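Complex shown without one protein chain; remaining protein chains in place.
Per-chain residue numbering starts at 1, and chain names A, B and C are given in the order in which the chains are listed.
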Amino acid sequence: MREFYLLAGVFILLTVAVGLTRVLLGPRGADRMMAAQLLGSGGIAAMLLTAAGLESAAALDVALTFALLAAVAAVAFTKSSGRAARTEED
Amino acid sequence: MSEIFGFTAACLVGLGLYGLIVHSSALRKILSFNVLGSGIFLLLGVIARRGAAAGLVADPVPQALVITGIVVAFSATALGVALIRRLDEDDEEEGEP
Amino acid sequence: MSEALDVFTRIAVSLGAMFFLAGTVGLLRFPDTLSRLHALTKADNLGLGLIVLGLLPQVAWPFGALKLVLVWVLVLAASAASSQLVARKVRGGKDRS
Partner (left out) sequence: MNAVYGLFAGLSALLLVVAGFAVVTRRHFAAVVGFTAFGLLLSLAWVALAAPDVALTEAAVGGGVTGVLLLSASVQMRAKMEVLPSWGVRFIAAVLAAIVTAGLMLVVLMLPDEAPTLAPAAKESLAFTGMGNPATAVLMAYRALDTMLEKVVLLLALVAVWSLGRDHFWGGRPDFDFSTQTSGPLLLLARVLVPVGVLVGIYLFWVGADEPGGAFAGGALIAAMGLLAFFAGVARPPLVGSGWLRWAVVAGIAVFLIVGFGGFWGAGDFLAYPDGLAKPVIVVIEVAMTLSIALTLVLLVVGPPGRRP
């Protein structure tokens, strides 16, 4: 069962990492930000699965921290990607 | 098995060093420097993991060192960013492109 | 009983992983920003939701379970709000041009 958790976690991580190519492709700041957001929730999922797989209760707290910071990062990205886009248009 | 991360750490240090040399903008130099620092922290983490003894899964002393290091690295980054901003502002006032 | 729960966990976690795969494919293959946003929110909400659901029977009761649910609720709130922000930004950009 522990092996299953870890493999599922690695699978999700690799999947969402492929999605990171959107950061390269763009074209908008919003697209780049969404790729990062997907990596964020994928990372949270992987962290939860790692917590179960390595039987580390503390990893749950790390996941909780991730969940809170993902929101802060998402807001910061949206606000600044709008700014970056505007200055690019200038 | 934690040696895998040791090799990763060595590569991270190399990557950061490369970025530190080739980038011309200060922001990217700071970012590269942070990657380099993360590599060194990771190396300390591997050493801590190998030092498992006395019923502890890892040697807590290097780990505590890394926690302190992360915060100090952040202070340096913040100071660097503040310097960049001020430089930018001064450039703008002097009418440089 | 615990074997049945294990099977339930396996199914739910696998389904969740599939949603992450689908979300990534959508993010890469869908033609415009708003439909990509749709794909992303499915992965966020359902993928993570299914994994949390699958892990619920396996964690320490009640605080572990409480933390798991809290993680999911926080991600839901963040994803809902930032989707709104992204969508407004995209639409606002179109209206202006």
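In this text, a contact is a pair of C-beta atoms (placed from the backbone, for glycine too) under 8 Å apart; a residue touches a chain by one contact, two chains touch by 3 or more.
This is a predicted model, so every value here is computed, not measured.
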Across the complex, visible chains touched by the hidden chain are A, B, C
Among the options C:Val7, C:Ala60 or C:Ala80, the absent chain makes contact with C:Ala80
In the full complex, subunit C touches the hidden chain through residues 70, 74, 77-78, 80-82, 84-85, 88
In the full complex, subunit A touches the hidden chain through residues 2-7, 9-10, 13-14, 17, 20, 23-24, 29, 32-33, 35-36, 39-40, 43, 46-47, 50-51, 53-54, 56-59, 61-62, 64-66, 68-69, 71-73, 75-77, 79-81, 83-84, 87-88
Missing-chain contacts on subunit B, rising order, are 1-19, 21-25, 27-28, 30-32, 34-35, 38, 41-43, 45-61, 63-68, 70-72, 74-79, 81-86, 88
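FYI, only the chains that are shown with their structure count from here on.
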Per the C-alpha means, the centres of subunit A and subunit C lie apart by a whole-Å value of 11
Touching two or more other chains in subunit B are residues none
Contacts with two or more other chains occur in subunit C at residues none
As the complex stands, subunit A meets subunit C at residues 1, 4-5, 8, 11-12, 15-16, 18-19, 21-22, 28, 30-31, 33-35, 37-38, 41-42, 44-45, 48-49, 52, 57, 60-61, 63-64, 66-68, 70-71, 74-75, 78-79, 81-82, 85
Within the complex, subunit A is touched by subunit C residues 6, 9-10, 13-14, 16-17, 20-21, 23-24, 27-28, 33, 36-37, 40, 43-44, 47-48, 51-52, 55, 58-60, 64, 67-68, 70-71, 74-75, 77-79, 81-82, 85-86, 89-90, 93
